[in-house]
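A single protein chain has been omitted from the complex, and every remaining protein chain is retained in its original position.
Up next is chain A:
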Amino acid sequence: MSLTLTSPSGFWNPLLWLAFLILFTLIGYIIYSKGNPSYKKDTEQVKPYLSGNIEPSKEKIQVKAGDIYWGFVEALKDYYKVLKAMHTGDLRDYILWYLGIGAIIIFILIGGV
């Protein structure tokens, strides 16, 4: 049984790949073993250098999707302040708003008759 798969773009042999994998694992281990074993875990030695400043939390420095709209939200903050106050999270309130606004629209459409 032949393990070699020949195709127009080359060939593939699992044994050859296994040999490469073992070789690269060995090289990787040699590089790893040359590392400095005297570093102290859980100290400043493993933290990034930020000109001596304390590393800020990831939440503080990450750019959030909402930050893209910062200018928009900032410009309309008075409007959003009112909306946020109205935004209770209670579904019944929203249905009430829906019915109320719907009633006003119907009232306008039929001309108040």
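Just so we're on the same page, contacts are C-beta pairs under 8 Å (C-beta built on N, C-alpha and C of every residue); 3 or more make two chains touch, one makes a residue touch a chain; residues count from 1.
The rule is short, and it goes like this: contacts and distances are computed from a predicted model.
In the listed set "Cobalamin (Vitamin B12) biosynthesis CbiM protein", "2-oxoglutarate ferredoxin oxidoreductase subunit beta", "Mbh10 NADH dehydrogenase subunit" or "3-isopropylmalate dehydratase large subunit", the entry agreeing with the UniProt name of the missing subunit chain is "Mbh10 NADH dehydrogenase subunit".
Only one residue in the set A:S9, A:N36, A:Q62 or A:T88 touches the chain that does not appear here, and it is A:N36. Touching residues on chain A toward the chain that is not drawn are 36, 38-40, 43-45, 47, 49, 51-54.
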